[in-house]
Each structure stands twice: as structure tokens, then as C-alpha cells.
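Just below is one structure, and these are the notes that go with it.
The complex appears here without one of its protein chains, the remainder shown in place.
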Amino acid sequence: MGNQYAYVAVFTLVGVVFLIVALTAAWVLRPRRPSKAKYMPYECGIVPEGDAWNQLNPRYYIFALLYLLFDVEAAYLYPWAIRVGKLGAYAVVEMFIFLAVLAFGLGYAWREGGLKWE
Amino acid sequence: MGIAVPPDVKRPDSPESEDSLTPLGRTAEVICRVPGGTILMTTVDKVLNWGRASSLWYLTYGLACCAIEMMCTAASRWDLDRFGLIYRGTPRQSDLMFVAGTVSKKMAPVLRRLYDQMADPKYVIAMGGCACEGGPFHDSYFTVQGVDQIVPVDVYIAGCPPRPEALIDGILKLQEKINRESVRGKK
Amino acid sequence: MLEKLKAQFGDAIESAEEAGRELRVQVAPRSLVQVARAAKDEGFAYLADITAMDTNDALRVVYRLISFATGRHLVASALAPRAGGRLPSLTAVFRGAEWPEREVYDMFGVRFDGHPDMRRILLTDDWEGHPLLKTWQTK
Partner (left out) sequence: MTQRLTPTETMVLNMGPQHPSTHGVLRLQLTLDGEVVLDCMPVIGYLHRGIEKIGEARTYPQILPYTDRLDYLSSASNNLAYVQAVEKLMGVEAPERAKYLRVILLELNRIASHLMFVATFANDLAATTVFLYGLREREPIMDLFEMWTGARLTQSGLRVGGLARDIPEGFVDKAREYCTFLPPRLDEYDRLLSGNRIFRVRTEGIGILPPEEAVDYGCSGPTLRGSGVRYDIRRDEPYEVYDQLEFDVVTTSTCDCMGRYAVRMQEMRQSLRIIQQCLDRLPEGEVIAKVPRTIRPPAGEAYGRVESPRGDFGCWVVSDGGPQPARVRFRTPSFYHVAALPRMLRGWKIGDVVAILGSVDVVLGEVDR
């Protein structure tokens, strides 16, 4: 059982080492010529006026929330889908209850007009 | 015929910061004194230059007629992808700027800003007569006579518009120029 | 068509002649808008171009209206002084007149009264002088 965790350790180690090597190599090799103009925001060659921190229509926020919700739900489905063969019937029922709860949430958002775009 | 370059356009020969040597550049001086160090440095130079020369992502900067020839060169018949040139929309991801067309005085500060916003190491190819020295518009009141008054140019390509083969020849010359570079400061 | 214009505007039409497809009319600046409106009702609904020319003693602003039905061109020209000229703007009659009028201002210096956005269109905003005047020499 022990060596299973060895895999995880090696895997993270390689990840970290690769990260460090790549970044330091890049830092060492790239020419550094900082200039004020370089750090100006790029807007097709024009100096941007005003700033982007302004009030947008709340519908974007609602859609972002709904997307996040169902994205995380999909993330849970993947490990379940791999092991469902061995886990047997109760896992299938379990997952469908989970899906039903989320579907109910979606229905509520729909009824409240969250999905209306205009 | 000196023309007033718009005020916020800096002369190309005044780099913003003095230390153009990379950290490796400075340590390279030390390494070279060790016997066999220069061999290490030249291999590093070769690998770096090969990487830079064979993946020159260019900024689509089509101004006038030369832009159409640039597109034809990028398309399937002359295919710039063979040389590792992919067109990018933003200066952040590009290290080669094709100035393809006439640069007007209204466009000069924009061109300089785009050049500044590109990441180093960056190169400029002046494509066509207008970009090289004003071309047919040498006596126009609104044309910058040659883009080298605004940005340092590496390769000039003559022609109005230059044929795609001339463009590819210019790119190959730029690649040769890159291959001669070295980490210990431009040779 | 020319007789109708002459009848309607009398002395405002300083000269009128017909050359093949083109009806050349010299209009007094004060009644430009009325002439344009009358021409538009007469079928000249397409404003092809507004441009100008420096004839050394005055600026001649030329309007070219084309009628799709008859295919005739009405070329109305109005005179404006070389410096500080002012003409009524046709943007009330033709929406397409806004930009060519801005270009005539940019290149010749003729201002158009009643124009929603009288600014330079091609040159940089801080540009002095109007390049297409004969007196303006490239530096």
C-alpha cells in the first residue's frame, strides 16, 4: 500500500522541480529591459482612457455563479464515473440524488428569471 | 528634410534602461575565463539563437498594400508557418514586428507604443518602400520618411509591394542575424 | 430640371448649364440647403460627394448629387472666401454629408454651420493649416 503514495510523492516532486527549473532558466536567460511604456495596458496602440472597474449588468454575475455551480458538479462526476462499476447500484442512486438536487436548483433559477438574458 | 517626430516618440537610440545584459550575460563573462567555459557559452548561444530564430511570432501590423502581400505570404502558397512564423494579434505574444505599409504621422506614436509593449528580444522588419524611407510618398506632408525614425529596424525589404519571395528572403536574413547574436551582448 | 430650379430660386442660382449627363449649377451659399432639399425631392437622393477646390481667388465647394432613376448628376458649386469661409451644412438633408464636410474643413478650412461634430477627420487634432490650399507648402 505504501508504494502507492510513493507515486504521488514522485509525481509532485517532478512537478515542483520542473517548475523551478523552468522558471529560473527563463529568469536567467531572458533580457531584462523594463520601461514605463512596456507596462502600459495594451489597447490596440491607444492610451486607454477611463478604467474597467465599473458597474456592469448583474446578469453577468448570475450567469457566472450558475456556470461555477455546474462546473464543480461536472468535476464530481468524473471520479464517480470511473469507480461506478466497482461501487455497485447504491453509488448510482447516490449520484442521481445529487444530480436531482442540482437540477432542482437550476429549475429555481430558471423560474426566478436568472436565465433571461435581455 | 527633417520632420517633427511627434513629441512622445522617443529616438530609437536611447534605450530605456542601460543593463541590456541578462544575468547570464554578466555571469558569462566570468564563466568564459574558466577553461572550456567559452565552449559552454557558445552552445548556450546556439541553442538560444536557434530557439529564437525558428519561432518568430510576428505582430499583424498591416497598414497598406504591403499588408495584402504579407497575408498572401502567410497563406497557403508561400506559407510562413514553414519558418515558424505565426501571426499574433497582440504585441505581448509577438517578438517580430512587420511594418507593412505607409506610416503616417498620426500612426507614429501608436507604432512606437506597440513596439514598446512587445516583449524583449524583439525585432522589426520594415517591409516595402514606404516603411523603409517613405517610398512613393517621399514628399507627402503626413508620412514619416522611414520607420527607422521611430523604431530600430533590423531588416529592410525593398519593393512596392515586395513580392512574397522577397519577404521570405528578408525573414531568412533576419534569422541569420539572430543566429549571430550572443548572450554576452550583441556582437 | 434646371428651369424648375431657376424658377424656384431665381437670383440664388448664379449660373446653370447642362453638359451631357451633368447639370452644373452655381448656387449662392445662403440658399444651399433649400436647393439641396428641392433636388432631393426631385429625385437626387444620393449625395455622391462634397469636395472643394482652391481657385487661387476663392474656394469652390462642389456638391455632386446623383439621381438613381434618371442617372443625371447635379453638380452644385458654391463659393467661399479662402480664409474663414462659412457655409450651411447639409447634414439636415443628407446624413451622408457629415464626413465629407468634415474632410473639406480639414483640408480647406471651410467651416459648416449646423454641423453636429465640426472637427478634423484625417489629420491629427493639433495640426495647423489646411494642406490642400494652394498657399500651403509641404515643409
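So that you can tell them apart, the chains are marked A, B and C in the order they are listed, and the count of residues begins at 1 in each.
Methods note: a residue touches a chain if its C-beta (ideal position, glycine included) is under 8 Å from a C-beta of that chain, and two chains touch if they have at least 3 such contacts.
Please read these numbers as outputs of a predicted model, since none were measured by experiment.
Enquirer: Return the single residue from C:A28, C:A48 or C:L79 that touches the missing chain.
Expert: Answer from the full complex: C:A48 touches the omitted chain.
Enquirer: What chain A residues would touch the chain not displayed?
Expert: 43-46, 48-50, 52, 54-58, 60, 118
Enquirer: Determine and list the chain B residues touching the chain excluded from the picture.
Expert: Interface with the chain not displayed, on the chain B side: 59-65, 67-69, 71-72, 75-77, 87, 89, 101-102, 104, 106-107, 110, 114, 136-137, 139-143, 160-161, 163.
Enquirer: Please output the residues of chain C touching the missing chain, sorted low to high.
Expert: Residue positions of chain C that touch the missing chain: 21-22, 45-49, 51, 53-54, 62, 64, 68, 71, 73, 75, 94-96, 98-100, 103, 107, 120-124, 131-132, 138.
In the analysis below, only the chains that are shown with their structure count from here on.
Enquirer: Would you mind pulling out the distance in Å between where the CA atoms of chain A average out and where those of chain C do?
Expert: The answer is 60 Å.
Enquirer: CA centre of chain B versus CA centre of chain C: separation in Å?
Expert: Centre separation, chain B to chain C: 46 Å.
Enquirer: Quick check: what residues of chain A touch more than one other chain, meaning two or more?
Expert: Answer for chain A, listing residues that touch two or more other chains: there are none.
Enquirer: For a test of understanding, state which residues of chain B touch chain C in their complex under the given definition.
Expert: Chain B reaches chain C through residues 1, 3, 6, 105-106, 139-142.
Enquirer: In the complex formed with chain A, which residues of chain B make contact?
Expert: 15-17, 19-24, 48, 90-92, 110-114, 116-117, 119-121, 183
Enquirer: Over in the complex, which chain C residues touch chain B? Could you list them?
Expert: Chain C residues touching chain B: 123-124, 131, 138-139.
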